[in-house]
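These notes concern the structure reproduced below.
All protein chains but one are shown at their positions in the complex.
To keep things simple, chains are lettered A, B and C as they appear, and every chain counts its residues starting from 1.
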Amino acid sequence: MQATETRAPAATREMFYNEALGDALRLEMERDARVIVMGEDIAEHGGAFQVTAGLLETFGPTRIRQTPISELGIVGAAVGAALTGLRPVVELMYIDFSGLAMDQLVNQAAQNRFMFGGQARVPMVMRTQGGAGRGNAAQHSKSLEAWFTHVAGLKVVMPATPADAKGLLTAAIRDDDPVIFLEHKLLYRTKGQVPTGEHVVPLGRADVKRAGKDLSIVTWSRQVLFALEAAKQLTNEGIDAEVVDLRTLVPLDKEAVLSSVRKTHRVLIVHEAIKRSGFGGEIAAIVAEEAFDDLDAPPRRVAGLETPIPYAQHLEKSVIPQVDDIVKAAKELVA
Amino acid sequence: MQATETRAPAATREMFYNEALGDALRLEMERDARVIVMGEDIAEHGGAFQVTAGLLETFGPTRIRQTPISELGIVGAAVGAALTGLRPVVELMYIDFSGLAMDQLVNQAAQNRFMFGGQARVPMVMRTQGGAGRGNAAQHSKSLEAWFTHVAGLKVVMPATPADAKGLLTAAIRDDDPVIFLEHKLLYRTKGQVPTGEHVVPLGRADVKRAGKDLSIVTWSRQVLFALEAAKQLTNEGIDAEVVDLRTLVPLDKEAVLSSVRKTHRVLIVHEAIKRSGFGGEIAAIVAEEAFDDLDAPPRRVAGLETPIPYAQHLEKSVIPQVDDIVKAAKELVA
Amino acid sequence: MDKTTALDLYRVMRRIRDFEERATVLFGEGKVWGTIHSYAGEEAIAAGVCAHLRDDDWITSTHRGHGHCIAKRADLGKMYAELLGRETGYCRGRGGSMHIADTSKGNLGANGIVGGGIPIATGAALTAKQLGTDQVAVSFFGDGAANQGGFHESANLAALWKLPVIYVCEVNQYAESLPVEREFPIKDLERRADGYGMPGVRVNGLDVREVYDAAGELIARARRGEGPSFLVAYAYRHEGHYYGDPRKYQTKDQIEGWKTKFDPLTEARAWILGAKLASAAELDAIDADIVREAKEAVAFAEGSPPASPISLPGDVYASH
Partner (left out) sequence: MDKTTALDLYRVMRRIRDFEERATVLFGEGKVWGTIHSYAGEEAIAAGVCAHLRDDDWITSTHRGHGHCIAKRADLGKMYAELLGRETGYCRGRGGSMHIADTSKGNLGANGIVGGGIPIATGAALTAKQLGTDQVAVSFFGDGAANQGGFHESANLAALWKLPVIYVCEVNQYAESLPVEREFPIKDLERRADGYGMPGVRVNGLDVREVYDAAGELIARARRGEGPSFLVAYAYRHEGHYYGDPRKYQTKDQIEGWKTKFDPLTEARAWILGAKLASAAELDAIDADIVREAKEAVAFAEGSPPASPISLPGDVYASH
């Protein structure tokens, strides 16, 4: 089963990103009794980022299962539950903790279907959040999407807006494969119009968040907001940037990237994760391989410095891409 | 401290790759009492791939510490031992098991120095092996080097030959940072001339294993052997391929790659890991970014298919690059 | 114990032993690729436990998983076909010995990660609890796996939530080359159950009656909603860790002597004959039956087409 887009979006309402996620969870839990949520701090407290706030009251402690601190055990239990008929959504508080659960995600969830010759499905979602910007330092600020994209059998989703967050989480829950759903800690309190009621954004479709003709900025998650701001500033310089929000890294909407590049002939890839072996390398490689002759300039990446995330605020800012960095790179690229 | 190259290599002797690794361990253990080895099955049995064979007899069970099956605990103990004065070498039997120990590698070992403002060093080596080709299926055959290269604070080494294996392992043990040392299960029984006595290959230096002028094949680990074989076959087609063996992925010898590409104007990147977000994407991106105008053709990658590794022999072969695949891609690239 | 039950147990044990012997031969002939791990010596455990399980109960198994699979009533032809890398194998040749699963019988798979199945069985038990059924999950794992963190986390979770899962630890004296006394600082592993407030029961894993009785109680308890338990069965690994293990770490007695000194099949036969539950002829007839069915199964496997090429993304993803 793969979720298909809802045609006529209902009315919209302004929501915070975390609220939109909570809305998706609530609707899917109402729709399907097999959907349960597991994780730390998700019940009375409503989750470290208040995504599950209020769900305990509606669904009770058997469907909103607050767990002890046992990441491997929890994720593994979700794998087992998914294999046997539930559709668990696990909240892992910080993506940095995924190192503890990687075995169950990579050796089990991702591979079960293939290893068992198609006998199994693992319809689970692991929601977690990454990124710097709150002074949480090196063990609570990483961006690790590239790890998951390098695993055959996982899908990887990274919404940038409240509406996409809701629509993609709905699709992820309905998907029959394990989905790694990556939020950003600084997006939770961003606002946007979100369709009320059922809202599905199919996995695997990028979204051009701003059309432009001079260069393509390919990005995802929080950097979409930075890229949009940069694009705005760039108009002052007479530069018209297109902003392509990948939304889903796996499956990748390669055609969206390539067709944008074929139009603008220049590509700037922006992500918060460290540059070395970040997913931006993959995008740059694909563009270079498949749109070489369309490029009027080398592909270029703006990404995090190759360092753990420091604590002090001015240091933290200095190691992850800022709007200015995007503007500067875009200008150089177009020059 | 960083190891520097030994100048006048002593006499050489033909050794298997696993023997060369054992030789490095033995010499370093003789040289420095702080070096200990920990891992599963490494004592009487000599390790799953016979790298530590004979070491128990010489160094006894306190320095050749065979452990229970507790990957997180073992790797974490190595971190603690390294922080306090030992220089542990951990053998993790299969790289696929690193999912269990990722937290200690990534949140602790890699980041301690930075997080503590330079107070600490973590001189440890995690040796493990990856790759397909022995019918061990999806949980014992992965190539996961890209994960480790995406972590600030780790170094990543992947030797292709017995001599490099010995020299790089020596350098890794002497290095003051955590080094992920990745062997390949199908290299252990390959042979080559290896300097006897002390032999150091500094980290961070690629090696041109074959000079050529028509294209650069950039690769590492077992695929170096495939690339050399392909280069041989390509001479029949009048194609003269250069084979650049990266040897160390972090730190990367970027200059070696770029200068080869500037000479040949064509680059083919080959690795066994799945292509999506493999380290080849990083190389392709760097080449595209920094040698765009030198390229006469798009960069190209030959890599594993995006699937877990299947069991059956014919299937296993079908999902990882073979010599023929390299030959074919090279011909197309040069055409 | 009644005759039918006794003979069923015997039959399962013999079927497992026969499978392991035959798989070994096939491996020696170069027909099996990769690695295989023989369950010989431990048959009473899988047989005694799985006798209480319905097809809708779940198990998770290990790298040494043929026995669990057979005890959970797998089709032998599909098992052999998998070892031979055929399209008719349980995993269409994609999994091999270390990943045989049979979801139609509730076997959630052998596992190449030591301890990997423990959290998964715990999750299956959560499904039963969540859906309000009386299904149970059993996780089989070795002594070595008991030192994995996943065991600790799962046991705590299961006990906290009173999940219907039985953790069955098969102490076969080794984790690869590491003898059990170098794995644990304690002798009686079942003591660990107390730390989770669950029953810990020790059984002689050579005696299928003892396993059967103890497992029966723990499984019934789980079905009644009384929560998880820890069953520790002590036995001996007859063969090396894997086919081809040079066994440098073992004495001659351990290599040769154990097979006869500690053999659950010999014990089962002696018990059945002694208790006059069946005659030697009846047992021999069962043995013969098993050989016959095994030969048919191998023939089926050998006559089957090789695994079909990998098809992407369908082999990897369910939704695409």
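Please note the rule applied: contacts are C-beta pairs under 8 Å (C-beta built on N, C-alpha and C of every residue); 3 or more make two chains touch, one makes a residue touch a chain.
This one's a predicted model, so the numbers in the text were calculated from it and none came from an experiment.
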| item | value |
| --- | --- |
| Visible contact partners (per top-of-document touch definition) of the missing chain | A, B, C |
| Touch with the omitted chain, as defined above, among C:K31, C:R191 or C:K259 | C:R191 |
| Residue touching the undisplayed chain, where the options are C:E43, C:D57, C:E183 or C:D263 | C:E183 |
| Touching the absent chain when the full complex is considered, from A:N18, A:S70 or A:S277 | A:S70 |
| Of B:T67, B:Q129 or B:T190, the one touching the omitted chain in the full complex | B:T67 |
| Footprint left on chain C by the chain that the document does not show | 147-153, 156, 159-160, 182-186, 191-192, 194-198 |
| Residue ranges of chain B at the interface with the undisplayed chain | 1-3, 36, 62-63, 65, 67-68, 70-86, 88, 103-104, 107-108, 112-121, 123, 152-153, 155, 175-177, 251 |
| Absent-chain interface as seen on chain A, which is shown | 40-41, 43-46, 66, 68-73, 96-97, 100, 134-140, 305-308, 310-315, 318-319 |
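In this text, only the chains that are shown with their structure count from here on.
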| item | value |
| --- | --- |
| Farthest chain relative to chain A (centres taken as mean CA coordinates) | C |
| Computed distance of Cα centres, chain C from chain A, in Å | 40 |
| Euclidean distance of C-alpha centroids - chain B vs chain C, Å | 36 |
| Centre-to-centre distance between chain B and chain A (centres being mean Cα positions), rounded to whole Å | 31 |
| Multi-chain contact sites of chain B, meaning residues that touch two or more partners | 72, 96-97, 100, 137-139, 305-308, 310 |
| Residues within chain C bordering two or more other chains | 91, 93-95, 99, 111-113, 116, 149, 313, 315-316 |
